[in-house]
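Sharing a structure, written as structure tokens. Questions coming.
Just one protein chain is left out here, and the rest sit where they should.
Then we have chain A:
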């Protein structure tokens, strides 16, 4: 299908521009000039941007399809402007063998969004034996991570990083001192003390980050931190960049848009790993995204069924769905003046593509026509039961939001249209 988007407000994260223009697509790829006979789409001055690449999405397949299937995740993704899902390996069983990855990849080929899988770093995510990293890479694993299950065996982690460096694989770490943060459901501070919640200092994040960065320095590995959420971790990032380490850093949309006070009356939809931080931390993270210290924003989509959330705060399963709310939540940052649209798309599309070696995330000729058309100003009140995810655990339930996805294209084919 050949397309010609006209009268569009083009959000170009590479050029960092936001201007009215047109965009042509031929055979699923962005091209310089509209081919003859291309279908014209008048965008009416709305925003046209590269589709979001959401790094760190949990899909419940295999093992927890009642929480989320590949099909429901993809439906939620395209409705939220996400054209590429970078899935997590924390399934049941985890994706820790070429056979498991091949199964997941085969299933993912049937859905409307692009799906790329990360594989576990250790077998069973148990931190004892590294996975067959080379076979998994050959089978399409895009990165290796045990997610929030931090590898405490430093010798093993060091060897895994060395091995990964040898085969050019990317390791994704979760910066957190596992012992210090065990059992915590809130960030240390006045709020946690008043509410009587077991809490962890943000220093646990800095300590975990410092350890991992020391190992990166030792091994020369390519490394990415999944979520940086604490201001006290930022100096370590600056030092690592100055030292020229091959590192990148991510954060979550929830930690950029919510703080610890949002927990309110022990609302378990606000229970996250790591826990929501102070307002000062939140503002520091926005600044770090704006100036490029933090590269990537993801939703860390974590579907949990009602039973997992209808529990006392400390006992409730952490995480929230985010594929469908990533874009409108990001619009909060735009409307508050913290981040421009090109800055947001650099973090939500271009940078993850670059770091993961994907061709998308840009509007230049030759890039795949993975696109999202959206109205950044369209207001709505979010009703969690309208979400396409099987699980409805969102902290934005009932919230006033702005930013509607009007249409989504993957490889030039329209996969979502707002009714």
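Criterion: a residue touches a chain if its C-beta (ideal position, glycine included) is under 8 Å from a C-beta of that chain, and two chains touch if they have at least 3 such contacts; residues count from 1.
Just so we're on the same page, contacts and distances are computed from a predicted model.
Colleague: Between "Aspartate carbamoyltransferase", "Phosphoenolpyruvate-protein phosphotransferase", "Sugar ABC transporter permease" or "Flagellar basal-body rod protein FlgC", which matches the UniProt record of the unshown chain?
Modeller: The missing chain's protein name, per its UniProt entry, is "Aspartate carbamoyltransferase".
Colleague: Among the options A:128, A:315, A:365 or A:417, which residue touches the chain absent from this view?
Modeller: Counting the whole complex, the residue in contact with the absent chain is A:128.
Colleague: Considering the complete complex, identify which of A:159, A:182 or A:418 is in touch with the unshown chain.
Modeller: A:159
Colleague: Please output the residues of chain A touching the missing chain, sorted low to high.
Modeller: Counting only chain A, the missing chain is touched by 123, 128-135, 156, 159, 162-163, 165-167, 219.
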